[in-house]
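Presented below is the structure to which this report refers.
Moving on to chain A:
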Amino acid sequence: MKRFFSSIVIITMVVLGGVCSAFAADKLLVAVAANFISPFQELAALFQERAGTTVEPTYASTGKLFGQIVKGAPYDVFLAADEKRPDLLEKQGLSDKPFVYARGQVVVWTAKRTLCGASDWQAVVKNPEVQKIAVANTESAPYGTAAMIALKEAGLWDTLKEKYVFPQSVAQAFQYAETMSADAGFCAYSSALSEKGKGGCFYTIPQAPPIIQAACILKGTENRGAAERFAAFIGSPEAQKIKEKYGYR
Partner candidate 1 sequence: MDLNLSIKKKLPHFDIDVSFSCRKGRLLVLVGPSGAGKTTLVRMLAGLDRPDHGRITYDGETWVDTDTGIFLPPQKRHVGYVFQEYTLFPHLSVAKNVAFSAADKGDVPSLLRRFNIWHLKDRKPDRISGGERQRCAICQAMARRPRLLLLDEPFSALDAVTRQNLREELQKLKRELSIPIIHVTHDISEALYLGDDVLPMVNGRVVRKWMVQFMLKGRLPEPEQFFEDRADYNPRERRDLSVLYDSLEVMH
Partner candidate 2 sequence: MDPAPLYLSLKLAVVTTVVLVILAAPLTYLLVYVRFAGKSFFEALLSLPMVLPPTVLGFYLLLVMTPQGSVGRFWKAATGSPLIFTFAGIVLASLVYSLPFAIQPMKASFEKIDRRLLESAYVLGLSPLAAFFRVIIPNAINGLAASAILVFIHTLGEFGVILMVGGSIPGETKVASIAIYEAVEALRYRDAAMMCLVLVPVSYFFLLVINRLTQRRIYGS
């Protein structure tokens, strides 16, 4: 009986201790657009080391994260892949003024070496050997929207309809192309520069609008101090160098 009680006491103390330390330490919940996974991991690690604040990311398409925030998800900072949604959040009074933190671009990437000598991206997507092309959900992923704009500009959007596959995010689009489930994909430039990306080849898309990625601090944050420090860090020259490594400007 005595042993039973003492173990209860010990367990309670451990649990309470854990809970308290969770409150005591700084923690940031960051919503991150799917294309930005790789650079974010390096940036977050650096920030954690410096500031002692734990950074917990959630990766998904911009639209999905936006939807969550609107419904009250407890993020502190939002790193989107467009400007539209952070602006919308500001208008709805849910965030501070957004700032641009990266500029990306959408490219056509393929793992199939036989497609690597083509003249341009249009030749690749029009190639009859390319039966499946991954395009991120055009409503909720800005890279997908950009891809659609480019295809429409080139007059190809309707003619290639049979070939499209619509993954939920641009990261998934790269995954489809990389595993050759899709013959090619509209991916983030940073994916093309990654380890896996180097195994294939990419084509730039002049017709696609540049992806201007904006971030904002959410009004509902309980850790404003850390959030502001993080936002500042993301915009710093040091962070800029890291981002450039991954293909962002």
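A few remarks follow.
What we mean here is this: a residue touches a chain if its C-beta (ideal position, glycine included) is under 8 Å from a C-beta of that chain, and two chains touch if they have at least 3 such contacts; residues count from 1.
Here is how the candidates were picked: all candidates are chains of the complex that A comes from, given by their letters.
Fair warning: this is a prediction, and the values are worked out from it, not measured in the lab.
One candidate among 1 or 2 touches chain A in this complex; it is 2, while the rest do not. Across the complex, chain A meets candidate 2 through its residues 61, 63-64, 66-67, 70, 131-132, 134, 137, 139-140, 164-168, 176, 179-182.
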